[in-house]
Each structure stands twice: as structure tokens, then as C-alpha cells.
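Mind looking over this structure? Questions follow.
The chains shown are only part of the set, and none of them has been moved.
By written order: A and B. Residues from 1 in each chain.
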Amino acid sequence: MSFTLQQSQLLSPLIGDSELALLFSADADLKAMLDFEVALAIAQAKLRIIPQAAADAIEVACKSFRVDEANLKQTIARDGMSVPGLIAQLRQHIEKEHAHHLHFGATSQDAIDTSLMLRAARAFDILNKRMREISFQLTGLVERFGQNALMAHTRMQRALPILVADRAASWQDGIDGALNSVEKCLFSVQFGGAVGTLKEFGNQAEMLTRELGLSLGLGFPLKNWHTQRGPVFELANSCSHLTGALGKLGQDYCLMAQNEFGEVKLSGGGTSSAMHHKQNPVQAETLVTLARFNATLVSGMHHSMVHEQERSGAAWTLEWMLLPQMIMAAGAAARIALEMLKSTLAIGSKP
Amino acid sequence: MSFTLQQSQLLSPLIGDSELALLFSADADLKAMLDFEVALAIAQAKLRIIPQAAADAIEVACKSFRVDEANLKQTIARDGMSVPGLIAQLRQHIEKEHAHHLHFGATSQDAIDTSLMLRAARAFDILNKRMREISFQLTGLVERFGQNALMAHTRMQRALPILVADRAASWQDGIDGALNSVEKCLFSVQFGGAVGTLKEFGNQAEMLTRELGLSLGLGFPLKNWHTQRGPVFELANSCSHLTGALGKLGQDYCLMAQNEFGEVKLSGGGTSSAMHHKQNPVQAETLVTLARFNATLVSGMHHSMVHEQERSGAAWTLEWMLLPQMIMAAGAAARIALEMLKSTLAIGSKP
């Protein structure tokens, strides 16, 4: 279950990301939940938990399935989530004798969390790739301008002369740290059944989770994470680490771009409806905005760790409202930082 | 400039609000900015700042204008906001001799902030109306069930017997407080020109702002609020006050709906994909979620008070990412609380 504010609106070109937006559309979410159901059926057939014919029927049905959106919306409003309604629709679409094998032993949370992880994994690949490009771009900047003089500023006052390479080394360090944080994130299948115990699978439970993870390209922890939200907590922290590191870069660019400093020259730049001489460092400002956006939202993800009993509707729904936005903000920040570095014509103190 | 995550996605039936969503669509934003431009031209013509013919031409043009969305998106990415591109398109659409009178003496922020206020004013009318309905509904509940016994709980332990009316009085108090907060909000025109001084209008500045406010049905403060974000800060606090008060109601319903308590009986209720006997108090949980959502986002609106110099791109853009979502969350909470109260079949301790 995922969606973001950065999609499909006037502001999407500014703070959105068309590549990541595809991952957090309703379609992508539904698609990933169907992938979960298919992978589950295949794994269960392999372990002889359900008949192979049922798994085949489920796979065929999921591939040709077209959701009844109006009906789904009604059931979402009633159930607080998409899965019960989706499964009911899907079962109508499968031959009767196989229908009850769909979603066997699984719970809504298994499908929803796994769908999120499938798409987050792809999103983080994109973040990773972009951060490497940023790093590469920054290396190029240092090669070109690294030996230019720059005045260090501490507490916003002129301190001592440094080189552009010195400040850039700090940016690089921030990017490396964020990249490292992105790379350490784990993407695990969720599979716990109604109350997290998988009791109906007996000693096949572990093997089934393993099969499911392998087939979806996700990790397969020994214990599901229904109520221990470490995995999504880490994703949120990483997104904010990334936007924070790029927010520092953006803030520095804003300050260097002040006309009184003239320490950075950018091509492009925003125009003003009232002052035609202006060239605003819009990208740099937006990096600061995105850093503060994620620094704000991350707090709610930390609150969501207080997840009562075997499943908290309240805490879980809060994650849905926050995490996709945070990932999108990270993607937008990486996209914008890359553009900003590429548009940098010169850095260094005015001689 | 406005948009929300609660629109047009799978989750909108759960946490969205179709009535408020119309106010925070890109279309509604563009429409309100055009209303600003027309009202400005009319007011300026009235004060003989621009020719009446120009105002007429601007009005006609704005009414028949169809935005070139692709081009607008490009300019938004460049400028960090919609207005410079929108004005450029609009000017193409007005006879040449009048085109330069459009947006005369105004700045992008004037159009964007005023558009927000126009739509927030309508949104708050809706919030107000819903809170009154909630209050009315609660009064009805008290009439029906108020004399039923209920066990008071403090620190989640049984305390002493009270009546349903006693607990309901506390809910009513919270609703009254939130309603009062919603009612106190002011919706003011924004008009300050390029750097907030309106110098080009000399001693007509105040009169012009007054005309503009009157014609748009908004307040007209002596001083613009370009950099002092009190007005949007108050809206954010009110939205969170409302969701907080309803979050307390939702939390109480969650606890009363526990099977072990059985203190509230609801019609409807969410189903589970794994456990068919369950009836989940989805609305009550969602009220808690929405309260924590706004409690999280409000922090960023407070950070946005640190708005540097004559206009902060970074702080202002952060508002755009947060406030519409907060208003939508308030609307959804009011909608859901009303439904929840209506679906209440009984309250009181099990005899």
C-alpha cells in the first residue's frame, strides 16, 4: 500500500521523481501484491502444501486479473487496507476448486509489507545508482575546480582560506555516509500469517519463508517483522540520511550563490515573476527543503515503532502515510543534486 | 501551489476526503491564482492604477485561459514555483497592449499564498461544518446512551464507575476546543510585491490591498505576511488541534471496542483476510493515525517560521509539502469521526 504526494501534481517537476513515482503508484502496489500471491502459491506447491494445479491456476489468474477499482475502494474504506477486498476479487477470478488455495496461511500484512519491500528495494537501487553518479560528478568538479581558493566560514563568519577541494571533501564524506547507509538496508519478505506464528505450516514454515524470499529476491528473516518495525525504520533513517547529506550540500550552495559571495556559478536558475534580473538557486534551496521534509516525517516513523500486540492498525497506517513520501523525497533530492552539480560552471572565491 | 498525498490513490477512501481533494487539486490552485490576478486587475482599475480596458481584457483572458501543462511543468522545475511560467503563458493570451498590466506590482508569492488562503478558507468552512455535525451527533449519542454505566479508567486501570455522559462530556470539550480553534483562523490576502514594500503604489498600497481582500472575501492585514508565517502556522496548529481531539476520541473507541471490554458496539467494521470472525475498529484506529500524522507534520510548519530575509525558497516550499496534507488529514478525521459516531449502536459497560 503506497502512494506519495509528490506524484501527478503541479509540484511533481520540482520535488517529485517520475522514475520513483512509478514504483509508488497504486498500479505498482497492486502488481507487487499479486507477485507476492503468485510466489506464495508456487512456493507452497513446491513444498506440497497446496496442489500444483492450484498454484498454476493462481498464477494464470493473477496475470490476467483486472481490478474492479470502485469495489476495491469501498472495501478499503471498510477494512482499512486493500488486501481483504483484493483477495475476494481475485478468488472470484480463479476456478472455484483452487480459489481457497490463494493467500493460504497468509495475512493482509504479509502482502502489503512484502509489496512495499519489493518496491523499496528497486527504489533503493535507484537511490544507490544516483548517489554514485553524484559522487562521480563531484569528483569531476574537484578535478576542475578543486585547487581554487575558497574562504572557509565557521559560524557564518570568514575563517581561514581553504581550497574548493577541502569543502568538497566534506560533501563527499556526507555522500559516502549516505550511500553506505543506503547500501546497508535490507529488504526482507514479510510472512507471518494471521498472528505471526505460521503455526499451520509446522516445521515447513521456515522453508516456506525461505522459498518465498528467494523467489521474490528478498531476504528471509527467521522471524517475521509484523510488529517489530526495524526494517522500515531503517529505510526511513536512510532516506533522511541521504536528504540530510544533500541538504548540507544545498545549504552550502545557497550560501555560495549569494551575490555578495559569488562563489558558485550555475547555468539555468529560477526566474522571478517580479524581478527579471534574478537567477534563483532553486535546486539548492529545494535540497534544503527536502532535508527538512524528511527530518520532519522521520519522527512519525519512529513513533510507529510503538506497535501494539500482534498488529497495530494505527501505527501501521501511519507508516503508509510517511515512508513512500520519504523515499520519494530522497529520490528527488538525489535527482536534483545531480542536476545541480552538473550545472555548476565554476566554484571558488572571486579573485 | 497545493497538492496532497491523500488524493487519487488506493488509500484515498481510507484517509482521504473527496470534497477537500477538489480544493487541493492543481486545477483548483490554478483557478484560484487566476482569481487573484483578475481581482488584482479590477482593484487596480478601480483605483486608476491600470486602465479599465486592461482589467477587462485580463478578466476575459483569465476566464478563457487553458494552461499548457507540459510547458508549465518545465517552468516550475526551473523556477521552483508555478507563477512565473503561468504569467508568461497568460500574457501570451492577452492582447499585447494590456498584457503588461497583468500581475502588475505583484510577485509570485502574492498569487500563491492568496490561492492557498482562498482554498483554505473554503476547507475550513467544511471543517467547521463537520465539527458541528460531530457535536450534534455526539449530543444524540448522549441522549440515547448517556445514562449507561461506564467504568472510568485512569492509567489504563479500572478506576471508578462513571456514566457514558461523563466520558462524552470530555469528548465534547475536545471537539468544542478544536472547533473554537478552527473558527478563530483568519484568511488573509497576501499582497506585498517583489520585496514586500508595495513602494510603487505609494499611498494607494493600503487601499489596494483592502480592495483586493474585499473582492476575494479575504482579510486585508496592514502588513503582508511574506516572511512572517503566522497565518499558515495557525492553520497548521488548528488542523492538528482538530485531529488531536478526534484522535483522543478514536483512541477511546479503540479501547472500548476491545472484546474484553465490549463497551462500544459499532455497525460495519473492517474485515480481515485471514480471520473471518474479526470486526476491526478501523475508523477509530484511523483517527489515531491521523492525529499522529498531523502531530508529526506540524513540526515542519514550525520550522518554516525561520524564514530568512524577504523570501525563503526553502522554508516556503516546505509549507507546500506539509500544509495541504495537514488540512486534508483534518478533513478526513472529521469525516471519519462523524461516520464512526453514526455507526455507534451502543455504548456503555457490559451489564
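The rule we apply is simple: contacts are C-beta pairs under 8 Å (C-beta built on N, C-alpha and C of every residue); 3 or more make two chains touch, one makes a residue touch a chain.
Just so we're clear, the structure is a prediction, and the values are computed from it rather than from any experiment.
K.L.:
Could you tell me how many identical protein chains the full complex contains, when just 2 are shown?
P.N.:
If we count every copy in the full complex rather than just the 2 shown, we get 4.
Note that in this section only the chains that are shown with their structure count from here on.
K.L.:
Averaged over CA atoms, how far is the centre of chain A from the centre of chain B? Could you give it in whole Å?
P.N.:
Whole-Å distance between the two chain centres: 27.
K.L.:
Along chain B, where are the residues that touch chain A in the complex?
P.N.:
So the residues of chain B touching chain A come out as 1, 3-5, 7-15, 25-26, 29-30, 72-84, 87, 103, 106-108, 111, 193-194, 250, 254, 268-275, 280-282, 285-286, 288-289, 292-293, 295-297, 299-300, 303, 312-315, 317-318, 320-322, 325.
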